[in-house]
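Every protein chain but one is kept in place in this view of the complex.
Presenting subunit A:
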């Protein structure tokens, strides 16, 4: 196993951990806006790390192009999608946590 393989494995593992954290956050956080943080954010770095791992596995220009495009599109589209959901949730006033501690009814 070369140093590149080790680096690729580390990036892949770290990316997966962040994806897991995003999933746990979605379950644990209580309001839609809080969940947006968990669902969109560790996700971005996680995906970028997985893409980096893929490039480290085959470090050529031919693989760098599509991976760069995928990463760029991820960052741009995630923020637009997050804004749309956040805006809808904010407009509906569901950002306040439920008083009785029950699960929010809007999901």
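Criterion: contacts are C-beta pairs under 8 Å (C-beta built on N, C-alpha and C of every residue); 3 or more make two chains touch, one makes a residue touch a chain; residues count from 1.
Note that contacts and distances are computed from a predicted model.
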According to its UniProt record, the missing chain among "Na+/H+ antiporter subunit E", "Electron transfer flavoprotein subunit beta/FixA family protein", "Quinol:cytochrome C oxidoreductase" or "Glutamyl-tRNA(Gln) amidotransferase subunit A" is "Na+/H+ antiporter subunit E"
Touch criterion as defined above, residue of A:11, A:36 or A:56 at the omitted chain | A:36
Against the chain that's been left off, what residues of subunit A make contact? List them.
-> 18, 21, 24-25, 28-31, 33-34, 36-38, 40-42, 44-45, 60-63, 65-66, 68-69, 75-76, 78-80, 82-83, 86-87, 89-91, 95, 97
